[in-house]
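Every protein chain except one is present and positioned as in the full complex.
Take a look at chain A:
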Amino acid sequence: MYLCRRCVGFLHARLMPVKAQNWGNLGYVLPLAKLCYLKQPTLRGFPQGYQNLSQRKKEMGQSCGIRCLADQQATPHRQTSDIFEQKKDSNDITTFKNSNLHHIASTQVSFPACETFIDLDAVPCPSPFEEISEQDAIQITVPPGLPPVTFTLRDYVDKSETLQKLVQLGVNLFKLEQRRNVGSMLVRLDFQGDVSPRLFFLKDLGVEDTQLGPLLSKNPFILTESLENLQGRVSYLKSKKFSSEAVAAMVSKAPYLLNFSVERMDNRLGFFQQQLGLSAQKTRDVVTRLPRLLCGSIEPVKENLKVCELQFGFRKNEIQHIVSKVPKVLTANKRKLTQVFDFVHNTMGVPHSLIAKFPQVLNAKFIRIKERHLFLDYLGRAHYEPAHPNYISLQRLVSLPDDVFCTEVALVSLKDFERFQKTL
């Protein structure tokens, strides 16, 4: 434990009177409290009408160093009327005999304020290693180790087995405690009773050990879901002919999946199969790749499908192909999707059939497509139809990193591309 220098001096000062007492009537003990970094007090107080220099010097001589108790007893008369000294005189023997920590604490604490200099060396105080009686031991107040109410799990993590095991798994307690009520819920969990059965259940499902931590960080409520419900939902998915690896992958990608009821999952699977018009196997494939389709609401998906059909003008089979290639189009932001399609179709002049062939264009960042197309246009290489000799496929336009794009597609250096970016 870190002690400040004053405390070090204080402790040394506390040790000295003990030694002095042991040695008996020694008189003047050398001040080992020179180790004390406090200034040696020059004046013992400010008694009224006291100006004599010689007297002051004698005072200094008297005040420096540690007093032996016997010594103090022998020289009762003092020239100063220091409150501090009087208190000490009255208290020193009695306090020492009682060795009551509280009394000593109170005498030490009740120093007069800054004007009088405190001579810690002269105060006799008991050592912390000294034996005390049973009665005194009982009276020592011990502060409680764990706070009853706190805002962070840091206070509990060293004492709670559940929290320690969760941290070892890799669960991000810091993120979880920001959410309302999750911290209290985690502290109340019993590791043997609640957490380990569910962890074993997830392991049996096929979820990897490294994935357990991130899964629980995203969805801690899986630890409070009843095991029958969880098993029921897994058996439902298996009855819909999802393989066990597929189920494990889905649970890892969408941690909230098993918290939803069977009816809800059934509803959504039916909706997707009906709306998209895909075969059962293809629907299963789409849902395995993007399991959060089963978690979220249906309305945004309906809107995106309508946008593709009416606003963009894709045919039914083109939409089916796009969705089976890039399922993220179903949950994409409508405004951003429209912006990208508008640029690709109207500004770049790419027809519907070509976009349907390379649907990853709809998933890419708008700024990337715009900068690269304008650069190719400036260089005179912006040809996207396959018939053209120097044709550039949309897939290469969008998926290559910047340096590879510059050297292979645009056939210039990266610096030129950056210079062009600064003219946009």
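Quick note on the criterion: a contact is a pair of C-beta atoms (placed from the backbone, for glycine too) under 8 Å apart; a residue touches a chain by one contact, two chains touch by 3 or more; residues count from 1.
We take it that contacts and distances are computed from a predicted model.
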| item | value |
| --- | --- |
| Listed names "NADH-ubiquinone oxidoreductase chain 2", "Coatomer subunit zeta", "Protein O-mannosyl-transferase 2" or "Pseudouridine synthase II N-terminal domain-containing protein", matching UniProt entry of the absent chain | "Pseudouridine synthase II N-terminal domain-containing protein" |
| Options A:Ile132, A:Val157 or A:Val262, residue touching the unrepresented chain | A:Val157 |
| Interface with the unshown chain - residue positions in chain A | 1, 153-155, 157-158, 163-164, 167, 170-174, 367, 402, 418, 421-424 |
